[in-house]
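The complex appears here minus one protein chain, its other protein chains still in place.
Moving on to chain A:
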Amino acid sequence: MTTEASRGAEAPPELVQLLTPEGERVEHPDYDIDLTPEDIRSLYRDLVLVRRIDLEAVALQRQGELGIWASLLGQEAAQIGSGRALTDVDMAFPTYREHGVAWCRDVDPVKLLGLFRGVNHGGWDPKEHNFHLYTIVIGSQTLHAVGYAMGIQRDDASAATIAYFGDGATSQGDVNESFIWASVFNAPIVFFCQNNQWAISEPLEKQSRIPLYRRASGFGFPGIRVDGNDVFACLAVTRKALEAARTGQGPTLIEAFTYRMGAHTTTDDPTRYRVASELEAWKLKDPIERVKAYLFKNEQADQAFFDAVDGEAAQLGADLRRRCLAMPDPEPLAIFDHVYSESHALMDQERAQFAAYLEGFAK
């Protein structure tokens, strides 16, 4: 008799990996990558710097300077690997945790803090960086990304979009609709799912009975699982999927198998729902340590290099803190700004009334 658990079961999932947790380089027939020592040092630097940005933001929240923060701890390789695969013409649609991708798109880290400090809902120009605003409602941005990709098709341009989302988002209707849309229109898009194993407190089993990358076949496009803590593999796999998208071969789903080493956000307490040994096991697969080990073993970097990166990170953290604290509060009348692009009678009326009201206190 077929049991519930065995129905739909297939071969064990394959994982594309190019750099082991011990820092050993391994080959993969479909996904090789040619990286110079300088490339690898540069990837290492990005990984360390975004971890430092994240650490500083967590500290700022703990000290009451941010209302909340969504930490990327543990997901640096997935974000830097995929982010560095993008070219200038590609467009990225993030969730609210893609601080590493934002870094790759040259978004000033202090601008990420505006949303979490409560001074705005998103402080960068998406067009300037080809990096869309953070999207908080889970999965909504995947449809925006597909629509944008349909625009690329209509412009006859050679570019791709990448949509970021998590394991929990794969249960959302919008994400499934975006898969359908991308498939039937053959849209130039890469769906980049960071499966960090936890949707706040819910483990993956609450979202899916099959490995997430296998969802793609039901929608008619390829799915691939990559070691999300391996920056080489994330870079190689994303680069290939983006190139396929740009050359008219349609969408790809990438499942970056990773782990949220911290809390969902600073309001969360993961000790209520997961065991400490799980985190300890994943610490051995740390995305930064393996690159460091590789660089050491292969004598591609010396201690002076690592010290310099650490020094740069400390400087970046201090600078971010200083600029966060210097961020001005918005003026009260900013409430009415940009609600509409064109003049709007009700906005004008309420702005004037509120200005007069405030004026009353000045007298």
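By definition in this document, a residue touches a chain if its C-beta (ideal position, glycine included) is under 8 Å from a C-beta of that chain, and two chains touch if they have at least 3 such contacts; residues count from 1.
We adopt the following convention: contacts and distances are computed from a predicted model.
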Protein name as given in UniProt for the chain not displayed, "Alpha-ketoacid dehydrogenase subunit beta", "NADH-quinone oxidoreductase subunit L", "Sarcosine oxidase subunit delta" or "Anti-sigma regulatory factor": "Alpha-ketoacid dehydrogenase subunit beta"
Options A:80, A:146, A:160 or A:309, residue touching the unrepresented chain: A:146
Touching residue (missing chain; options A:11, A:276, A:304 or A:345): A:345
Of A:181, A:259 or A:282, the residue in touch with the unshown chain: A:181
Interface with the unshown chain - residue positions in chain A: 120-128, 132-133, 135, 137, 140, 142-155, 173-174, 177-178, 180-181, 184, 337-342, 344-346, 349
